[in-house]
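As you look at this complex, bear in mind that one protein chain is not there, while each of the others sits in place.
Chains here go by letter, A, B and C, matching the order in which they are written, and residues are numbered from 1 within each.
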């Protein structure tokens, strides 16, 4: 199976399940994670002397997703309200009696399902973090390569003052690094095992509850929580939030790319593989498919984060629906952000940049984006207010008449006197009005490390 | 396949894919709907003289979902950004050359995908409306059967004044009927065919565009829009909103049931099928599984509605991601609300009501919920203010001492003088303090029809 | 006070409180609506013989918002959890004893607050519907005036095939009319009085409950509900949803305007009043301030709709927070959508369109948007497949070499033979490839009426 294909492919998987994350959050992967939780529980209980070692090993050996049918379990789940109950029953049925009685011993369904969800998150975050890292590396490459590539800075979609494309890429880079760092922190600190038994006291483990809890965490290489978190859902909310922020960063860069790739702007375009971005009806088009896909994935994320946050008001020791409401959205969040990260990496690694067009667009309005620079150049000799008045007038005349700002500026005697043609030329050179752009790019690259 | 089983079952399908809607929104159903759109387009184009009739029939005959692989199409969709492009290619490949060239003629991918989504909605709404109707009928039955069943009305989870369980059910009934009526209206008026061609002009149909549009709508029994709605997304938003409101009504009744089923309240419980509501760890429990499932489904809906609404800001003639972002959420909305409706119907049809416990709970505080009624009874002879003072004092003493309000009221000479024991008894009879409950139930039943 | 100024102005009111709606949803307006509900209740109760007529008139006369302090009531609200309790107390204190005892008689706080919220909605919808109507009229004007103004249709922000600006405006028009019609329907049918008493039975009205309910509705010119809707919140959800859809339509047209106003596109720009759209730092800019404001208002709406929908799971006869959670969001929804409508109307009424620039942009790629039309022209003589191959090749050479499609097409002998220079010219004339654009504009205008 190629890396871009979800193992449980779906009709819209090309857009929403790209990359390697989808495979980690599918039904089969989730089922395996539930079985891994049961196996680890059996082993931890054996270590604590609560389950015979052979029974634990027999249980662990039977915990293979291939032996179970997710759809059947899903259907059976209707009776109890979750798929752990039928899974435990089927698992026990596949074991000799002396092991069967020890399956799931001391635990409740939520312990297994929550721990499985955490394992799924851990396994999904690995490729996600990798793709974010690849995307950030590509951004760093763009920032370095285009540190001097002049481009119009644009505010409210209007050309403002010059920037460089490298600075834009540096902004993306910092966002990617910040969100990647946070996700890595969540991966390390917040992915904790859940074990509490029927109501969080670990009562069915007698006086060995905390020992089993600790060993279970060690067994699965997950964090050990201070107390069971079955109904205090800081951890799922924290993961969802970090994914939400990540989606926002990816959405920002995708929107920038789609805007820069517009026919009328044409400053970048996505690298094309065979057939990439073609239109069935319009042979000449090169659609920004990756940017579209990232935008589509990301647009779905805030609503899912809100769902997870809204589900936190969970009743007593187990919620009436709030807990259940997390199951699919958390997987959707991983899948969508994973897909957006994979698409973003492709997009950034293959991005074709057209510095000449960037320069042409910057010059297309005859120097208007340099008006602020002209004010600055004239403010010394003439004072800020007068400088502003003169430049405002020249800019208005330039815009109205479609003439270069250079010419309308020189029409003003004060300007001609103070700066002369060469001085105006210099004042209007965008390469001289980049402020701290180079230093900011350096800071971004240094922080990327 | 049993009605409760989604055809493309999933691990959590028992909770989120119950009933007959899930089958209508799965990948295979969506694929068939895309093919139905292509087939109808070919036929409408043939009727308009744009495609040879035999070619149209050949196309229509090939439009069978079973011949295509949704997962493969999904993967191929990555190149163009949607699965219609590879579907059209594969469909053409399966046809003789004289028909192949007419596949998808004049249309754009969005025409087919949008029309398919609308067909899916139509097909999903049928069982959804049916389950809502069944739930409403069950509510009507409860309202009629329990019109005199006294129950504590509760505000902010505190007992307030008496109601009847029939009145509560009548409230649910009105909500169900209102939301069902709205969904039926949306089904009838808002589910329109989409056909515009590359940018909404129908240019590739020459001067026959409107004819094809009209015939396509007729062919699929969908509404004909005033203009193509490819980028003005009132219709998807309207459907999503109506589903969102429906989910809220179901969530309300499910929460009520879960609260009434609490161990300490125990006024209702869900009917149990074999194993229904059992707990793996606690043999005595009878969990309100249906109410939990409804709550879980409904909790996920507002975020999805927000996603669809947020996606409406679609660029020019086709959006950068906003359109794509609708695809899965719209299906999720149908699936979740469909599942919630199926669960609700089961819940209401099987609900076990315990009138004796309702009465016992109402009496458990010694008549405090009748304090307002006592004020009313004393206001005539003593004036509202004095009546209120006397009852407030008696209620406080009753609450503090755990004594019946009857007794503390009679301790007040004014009360004893005015009403006497029999008068107090009458004033505190909850069955006499139900106001317009009966008439309101009648109105709800009449509106249900 | 000028129409654009909220009476209780705020720091961000220029963006989010423009137009006449903000004045209708402010604290003072809401307070007056609560008092109007109390006054109407007194009168309806008098009509039903439950309150002396003079007492009712005394109450009604005292129901003037100017006599109360919203902030003080807000602070006092903390004790009971809503501002009706202190309002009723203060109102009674301002009345002679014989009237004071009849204030709020038979009602509960929610009756007054819900009815007030409905009155506020009614009063806010009037200017909102008016601004939507004005915006639609302006759209109709643009659709008619620019029915022949050629513009590039754009999909995924890439030029696709030609449209006219009139057709784009017709699309906005249909969206505006659809959402306006729905809001008017909600205004007429869904804005119902709420009256139920402590738990929805109207018990404190004795056997006169339904009479008072009917008279209260008549008094306030609001709909009469089948049953009290204190805990079944279809009505608030329906209003919120309709506002959400409206916001989406406005967001769509605002985004289109912002994109068309880009420096590099420059096909439209917003009309400027004095100082409108100026930038503090860049004298030459003309920012699309109205489009930005609409986008900002609309971006906040989906989350608020989700909040109202999510609050529907209200417990028993009055919710633990779900009801309260509606109060401010419903007002925010009216204010934001009202502001967006006012901004949109201004934007559309003042929009400056540049047909020459539209044409220039359409021609800038040397005819590539006409590739589909060329395929159509060649499909007759050469067959669809061959026509497509030839045009694809010519389009690729045109795009690569920056040459006109006309020239690269004529390089192909088959094209030259079949069409000749004049035929190619004709095939590439965008004015001849508009399909049903005119008829669609007519349909939109006819539906607008």
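A few remarks follow.
The rule is short, and it goes like this: a residue touches a chain if its C-beta (ideal position, glycine included) is under 8 Å from a C-beta of that chain, and two chains touch if they have at least 3 such contacts.
Source: prediction; values computed, not measured.
The residue from A:314, A:361 or A:408 that touches the chain not shown here is A:314.
Only one residue from A:39, A:259 or A:427 touches the chain missing from this view: A:259. Screening A:249, A:289, A:334 or A:353 for touch with the missing chain picks out A:249. Residue-wise, the contact with the chain that is not shown comes from B:158, picked out of B:64, B:90 or B:158.
Among A:15, A:142, A:193 or A:306, the one in contact with the hidden chain is A:306. Interface with the hidden chain, as seen from subunit A, comprises residues 81, 101-102, 105, 108, 153-157, 160-163, 167-168, 170-172, 174-175, 178-179, 182, 197-207, 209-210, 213, 225-229, 231-234, 237-238, 241-242, 244-245, 247-249, 251-252, 254-256, 259, 295, 298-299, 301-303, 305-307, 309-310, 312-320, 372-373, 376, 383-385, 433-437, 439-440, 443-444, 447. In the full complex, the hidden chain is touched by subunit B at residues 152, 154-161, 258-259, 261-265, 279, 281-288, 292, 302-303, 306, 310, 361, 364-365, 368-369, 371-372, 375, 388, 391-392, 395-396, 398-399.
The chain not shown here touches subunit C at positions 4-6, 8-18, 27, 30-31, 70-85, 88, 104, 107-109, 197-198, 204, 254-255, 258, 273-282, 287-289, 291-300, 302-307, 310-311, 320-325, 327-329.
The rule we apply is simple: only the chains that are shown with their structure count from here on.
Summed over C-beta pairs in contact, the chain pair with the top total is B-C.
By the residue-number overlap criterion, the interface of subunit A with subunit B counts as same, with over half of its numbers used by both chains. Averaging Cα coordinates per chain places subunit B and subunit C 25 Å apart. In subunit C, the positions touching at least two other chains are 154-157, 160-161, 259, 302-303, 306, 310, 372.
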